[in-house]
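Every protein chain of the complex appears in place save one, which is left out.
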Amino acid sequence: MDEIKHKLNAALGQAVRGRVTRREFTQLALASGVSLAAANSMFTKAWADEPKKGGNFKVGVGHGATTDSMDPGLYPDQFTGTALWGTLANSLTEIDADGNVVGDVAESFEASDGAKKWVFKVRNGITFHNGKTVTADDVIASLQHHLGENSKSAAKSLLKEVASMKADGPNTVVFELTGGNADFPYTVSDYHMPIMPKKDDGSVDWESGIRTGAYKLEKFEPGVQASFTKNENYYKPGKGWFDTVQFLSIKDVAARTNALLSGEIQYMDRCDLKTLDQLKSNPDITVSEITGYGHYIYVMNVTQKPFDDVNVRTAIKYSMPREDILATVFLGHGTVGNDNPIAPTVKFAVDPQPKHTYDPAKAKEYLKKAGLDSLSFDLSVADAAFAGAVDSAILWKEKAKAAGIDINVIKEPDDGYWDNVWLKKPFVASYWSGRPTVDWMMTTAYAADAAWNDTFWKNPRFNELLVAARSETDEAKRAAMYAEMQQILHDDGGLVNMLFNSYVEAHAKNLGHGKVAANWQLDGMRVAERWWFTS
Amino acid sequence: MKSDNQRVKGADLLQIRGLKIEGNSDGVWHPIVKGVDLTLKRGEVLGLIGESGAGKSTIGLAAMGFARPGCRIVDGTINFDGIDLRTASEAEKRKLWGARIAYVAQSAAASFNPAHRLIDQTVETATRDGIMTRDKAVADAVDLYRRLQLPNPETIGGRYPHQVSGGQLQRAMTAMAMSCRPDLIIFDEPTTALDVTTQVEVLAAMRNIVEEFHTAAIYITHDLAVVAQMADRIMVLRHGLEVEEAPTREMLREPKKDYTKTLWAVRKLAKEESISDDVTLSVRNVDASYSGVVKVLDNVTVSLPRGRTVAVVGESGSGKSTLARAITGLLPPSKGEILFNGKPLSKALKDRDKDTLRRIQMIYQSADTSLNPKQTIRDIIGRPLEFYHGIKGAARDRRVAELLDSIELNESYIDRLPTELSGGQKQRISIARALAAEPEIIICDEVTSALDQIVQEEILTLLMKLQKDTNVSYLFITHDIATVRAISDEIVVMHRGKVVQQGPKTQVLNPPYPAYTELLLSSVPQMDPDWLTNLLASRAQAKVKA
Amino acid sequence: MTAQAPDLRSVRARRTLWENTRRTLASAPFSAWFGMIVILIYVIAAIFAPWLAPYGEAEVVGKAYQPAGGEFFLGTDQIGRDLFSRLIYGARNTIGIAFVTTLLSFAIGGTLGVLTALKRGWLDQAISRVVDAFLAIPVLIFALMLLAVAGKSIINLVLILALLDSTRVFRLARATALNVVVMDYVEAAKLRGEKMGWIIFKEVLPNILPVLITEFGLRFCFVFLTIAALSFLGVGIQPPTADWGSMVAESKTLITFPVRTFPWIPAPFYPAMAIALLTVAINFVVDWFLHKTSGLRDEK
Partner (left out) sequence: MHPVLKTVLQRLGLGLLTLFVVSVLIFASLEMLPGGFAQAILGQGATPETVAAFNHQLGLDRPATVRYFEWIWNVLHGDFGYSYAGAGGSIKQSVSGIIAPRLYNTFFLAIMTAIIAVPLALFLGIMAALYRNSLYDRAVNAVTLTTIATPEFFIAYLLMFFFAIKLKWFPSLSTVSDSTSIGEHMYRAALPAITLTLVIVAHMMRMTRAALINLLASPYMEMARLKGVSQRDAIVQHALPNAWAPIATVVAFNLAYLVVGVVVVEVVFVYPGIGQLMVDSVSSRNMPVVQACALIFAATYILLNLSADIVSIITNPRLLHPK
């Protein structure tokens, strides 16, 4: 999606809220090469998309397991994320459609002392579903839930930089961090950290499902469905239009598609790309596509032969037919990667040069430099890493031959892939859903001490930049640092970033929405709060 | 049927002319019946006699207008009381079957439906076409049971087939056939499966009932003596053709054709008895029982002289086969001992060494089950040679050929499968297999009872010849007195697991008899058409006396 | 009138094996012929796959989902491999794997079945109990677990399915053998003092073979249906190996879109039909075989 279209979308969103006039919009549209007539019709359509109250919204999600739990620390995926967070709850902050962090439960937040101290103001008069008002204590308890000795929370590592949390009055929370982090507000927007009511014993009540969100929990059957009813006194204006919302766990993509076709659901995520054209050709269905932060990658353990040689790594990077794979396996749904894990839509993202494209000749060159004339290695893959991992690998294998590289594709069992293959086998398919900030992404996967450093890549320069950039408040300097880091990773790192995947989702024509967020699937997991029925 | 043929006969009931029937064996049609004429008057009983393969059963069924699957009637007319059964439709025939023509099969045990009570099966036909109400049919059935001298006729109908004995079943089936008072009954070897003593009763019962209702019947059997009791006329068949036909007495008095004569001749074979006291195997006070409960052998003592033949006679259940199992070690005796050449024989099979096993061989009643259908003659006879004598390859084949020769079979048979041989030939093969081991003792368990009389004779003669040549001893288990006469030097009579009598043939077969021997011998059908009548009379007197 | 059949044969000169087969085939009904021809074709396809297939098994020769006809007889699959070629190689893999698996399961199940039938006693009891347990656990799920344990590879797949299947074979073999071990010729062999091995393989096995062969046909089909199901549940056969089951599973979403409008939509239908056709063919032959060996002739 090029940038002008972005604007156009945004403008449409604005138009709907009457913040952009027809003239302004039409100019923008013409600028982006849309004919006047088209622009007009777009505008009118947008107006027609004027939010309406009511309706029962049913969503089919390709995740969900019988082991899902109400404990936000254990939310594994889209199902729990979208249903039990995006629909039911709010975090301190949220990422808006343009990827900026804005207050949610927190009305405002500001940093001081080199971003080591953060002060969050809890929004006034915001209440839980049981009518109780949200206080600083609730916030603290909610975050405390993820910390402590035997916390099993996925957010534990996110919050490990938090030295202390203190309530300063009923609706002010003060965070002391171990080191400066300009991106801390992003961190607390994570879907594992909804704000929950504190219990008298000081612990937090996560079981009951009482939260602050646009909908109240009606029923949650793990691995089957979760249903909700409208929260009449939701604090956010112009959000939460539906009367009821239901999320169904439909893991089989064909079943999901059929459910949409037969009108059993109005929204599905993770469309089957093979049949997308058929889906599009259906008059009652719209297919939406957002290039998000998520990226499909193959990661090599740079501490192991032959990957310990940077030339070998580069050769491999040049041997991957990214364009072909994107075209054949993903039928063009996505953006080719350039061995940089930072999505173009993320702030401070750069596109390192030279681009790593399919170039057998170059690959051969680098092999020579490494003193090899041919190369052969195992590549462990499973569609558990990402749908299409296997097919892509096979395609790669076929094309890499031209570069004298023989890839031996091993299909690992989907079941237990993340435990037995990822971080264990030397070269594996992997997936990152991406992070909204450079720092967050790098800290998670590429910092020397990162828990999930799946390339085992330790680059001193990179790491010192990482620390420095965190507390750097000067935007320009920060940008430069991040640019350099991305370049280093691109040149030296152990990841082959095949592509940034698009969230390809489909919904009934009679659904309306504003600009769709890119940070998570399902409109930043808040589809239920942000969308509405037009008829 | 009276003892003489003067009885008034009605008009023709059944007329068969130029009947030709073909049978199919894997895809090929070959003639079974090659043009047979046959006429049956009302109330008349015709005996069809011949060896297996003569086509008698096929004709019997054809008389009903029925051909078994794999058979087809290709020519001729079957006229039953004015109806041509060849052209009649299934439906028409169905009306006749059971109602006017009834069938009594050889094995009642197999021919009764195991799932239904006797009474229901008996009255099925009668009630089906509404010939009579069920109550009436039941009452009638009970009456028939009584006439057929079935024990407690009122209740026996309530039993299931497996709950009554073979003899009773055979009678029950006769009752079933009679239920609609048919004009014609086909008896297809109805007593073949029965013990002699039972056979007598069943024959009597059937004869009476047929007489009483003046029913015409076709009586199919291979046993002349039996047919002599039942039939007014006898037709001898061979290979699907009529050999000759004549009223019973005439036929018995002076058979015209040679083939018929040979049939008669079988009865004459008899071995010259010779006694010896050089005992090779002696069974001493042996008890044996299955699963420790029922005693099948009760203190049995038998001794087998070298180079001689001891015949063990008795009816089914007398324990004679169990004796064989005890000797071979398949059923270790619970008491007593078995001496082989003076040395005690280890009881269990697994404790016996190869050589002992070699010295005692066994031949079974049915060659079909005792020869592995999947092995060629070469393997069957060759195996013991290899196994015991380690003779292999060409040498083995030569020896096999010799053995085949010694059992009077052409060595071209060496590559055949058992299924490709006749019953007699198969039995010869099992003999050869036994001989191959060069044994001292051969236990023959009913080896001839499944065979036709002529074949029986051949086999018996062969066995005797072999005994001369190899001086092997036979323990010859049989229920057939004729066979006993033919082959034995000594006889052991067994009854209910006990030895009733052991002694030289002449002694045992001549009075004074112990009671059971008496019964056994007297029950063996004789060629005399009056035999049954007289026997019943004498037994009746005996009862009166007692 | 089976009674005199032997006599008739005895007078006829013994037929050669070839003649026997010819006669047997001559008497085969249409369905059986159909079945045999289909199987033959499949076998040929399986054996000569490399020569028959226009393209390589895993070779990417075009764009994804190119329409049937023209350059690609049946069009191309999701990453542009020639569907027809994969179908042919699929025959090789699917049939090959299923065949080996079934063979193995019969080797295990058959031998044990006969052995226990002969021996009875505690061994019989023990094995039968374990077999019951295996039978009582759903094959799919159990296979799923075992595959997760052993790791996903064709070898493991074969071994595991063979193991699970052998329990069913065991039951049949045992039941059938029980009818044979009571035969006099088995007793005769025991009296001769033969070893267990001889009795199992020379005396009993040849006589239960027809039943086993029949079962073999059916089991064979079940095996590759199971493989198909496993592929559907995501533990299929190693790509790029072409296997009908996984081929159907891979393109399952194509089933639910109208056929006419998109020439390449039938993609999943070919492998599915391939499976169905073979199963039907095998069953036809098996039915006929059963009919022959059981010596039973239907009326009419």
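A, B and C label the chains in the order they appear, each numbered from 1.
In this section, a contact is a pair of C-beta atoms (placed from the backbone, for glycine too) under 8 Å apart; a residue touches a chain by one contact, two chains touch by 3 or more.
Just so you know, these numbers come straight off a predicted model, no measurement behind them.
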item	value
Missing chain: touched chains present in the view	A, B, C
Which residue of C:180, C:228 or C:242 touches the chain not shown here	C:228
Among B:37, B:124 or B:287, residue touching the chain not depicted	B:124
Identified contact with the non-displayed chain, of C:145, C:182 or C:196	C:145
Hidden-chain contact residue, picked from the options A:252, A:289, A:308 or A:365	A:252
Chain C residues touching the omitted chain (full complex)	31, 129-130, 132-142, 144-146, 148-149, 221, 225, 228-229, 232-233, 245, 248-249, 252, 255-257, 268, 272, 275-280, 283, 287, 294-296, 298-300
Interface with the undisplayed chain - residues on chain A	65-71, 74, 76, 149-154, 156-157, 206-207, 219, 221-225, 248-252, 254-255, 258-259, 261-262, 264-265, 415-416, 418-420, 422, 431, 451-452
Residues of chain B (touch criterion as defined above) contacting the omitted chain	61, 64, 66, 68, 93-99, 102-103, 105, 107, 110-116, 124-125, 128-129, 159-160, 162-163, 176
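In this text, only the chains that are shown with their structure count from here on.
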item	value
Chain-level touch network, classified as line, ring, star, complete or other	line
A-C compared against B-C, more contacting pairs	B-C
Between chain B and chain A, distance of the C-alpha-averaged centres to the nearest whole Å	90
Whole-Å separation of chain centres (CA-atom averages), chain A against chain C	47
Chain B and chain C, separation of their C-alpha mean positions in angstrom	45
Touching two or more other chains - residue numbers and ranges from chain A	none
Touching two or more other chains - residues of chain C	none
Chain C contact footprint on chain A (complex, rising order)	253-254, 257-258, 261, 272, 274-275, 277-278, 281, 327-329, 331, 383, 390-391, 394-395, 398, 409-416
Sites on chain C touched by chain B in the complex	1-10, 14, 23-24, 26-27, 183-185, 187-188, 190-194, 202-203, 206-207, 209, 297-299
Complex contact set, residues of chain C against chain A	58-60, 63-65, 78-80, 144, 147-148, 151-152, 234-235, 238-240, 251-258, 261-262
